[in-house]
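Here the complex is missing a single protein chain, while all its other protein chains stay put.
And now, chain A:
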Amino acid sequence: MLTKERVIARNNVTVVGSGNKTLMLAHGFGCDQHMWQYLIPQLEEHYTLVLFDYVGSGQSTISAFSESRYNTLEGYARDVTDICDALNLSEVHFVGHSVSCNIGLLAAIASPERFASHIMICPSPCFLNMPPNYYGGFERSDLEELIGLMDRNYIGWANYLAPLIMGSGTSHALIGELSSSFCSTDPLVAKTFARATFFSDYRHLLPQAKHAALLLQSEVDSLASPEVGRYIHVQMPHSTLRVMASEGHCIHMTHPELVAREINAWLEGRR
């Protein structure tokens, strides 16, 4: 039985700020809720902010990770609905970064009564090129290379053989002590999240969206280009596209004022 306390501990849920409107901030691939730290000061005065880490990321309970649950985004979406249920949230404005926009969409389709709107920061429903109608930006081989690079970067060379030497052969051995550095993640977990993120195609979800959505697309973003933003806008009912004068994929970190302004405007318009 998932009690409120267990979900809060499992997903390292923190609630900050105050206000009638509830915003749930969902981090993207590779990081944790700390990526919101530049945006929080701009939002916490007016809104109640629910922050969390997906299982396997940040300070979540890593033992709750299971490859079978988290090898598709549906598993991460269950984290979102679990948290909504545990805190009994409603009228949630779901602020997702990158892949979390898809996760939020899955969660809102599964439990529409919990949500009010989507705020999508640099969303992409599919990172793969699907010619001739869709170009997510990457070929399958690019993404295979990414998994290879992750192997080289995430796995400490010294403990590369440790799971073998320690025996047991289970995933428990792989889930070791993580360094405290931001964005450091267990390799098995990170690769599972990477595969779920980069090899999936959730374009079919867009027309099913039941809530209004604000799309914040960066002017220059190779991961989620303005073309991808336009595609989403066309496919998704009740969506508003804003192409921002910003560069890069982490605009909530690099351009927090811009993003906050858009969020405020969006939420004020939804009074």
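Definition applied: contacts are C-beta pairs under 8 Å (C-beta built on N, C-alpha and C of every residue); 3 or more make two chains touch, one makes a residue touch a chain; residues count from 1.
Just so we're on the same page, contacts and distances are computed from a predicted model.
Between the names "EAL domain-containing protein", "Dihydroorotate dehydrogenase", "ABC-type quaternary amine transporter" or "D-allose transport system permease protein AlsC", the one given in UniProt for the chain missing from this structure view is "EAL domain-containing protein". In the complete complex, the hidden chain is touched by one of A:M35, A:V95, A:A108 or A:M244, namely A:M35.
Across A:D142, A:E227 or A:E257, the residue that sits in touch with the chain not pictured is A:D142. Interface residues of chain A facing the missing partner chain: 28-31, 34-35, 37-38, 98, 137-139, 142-143, 145-146, 148-149, 151-153, 157, 160-161, 164, 167, 169, 181-183, 198, 220-223, 247-250, 253-254.
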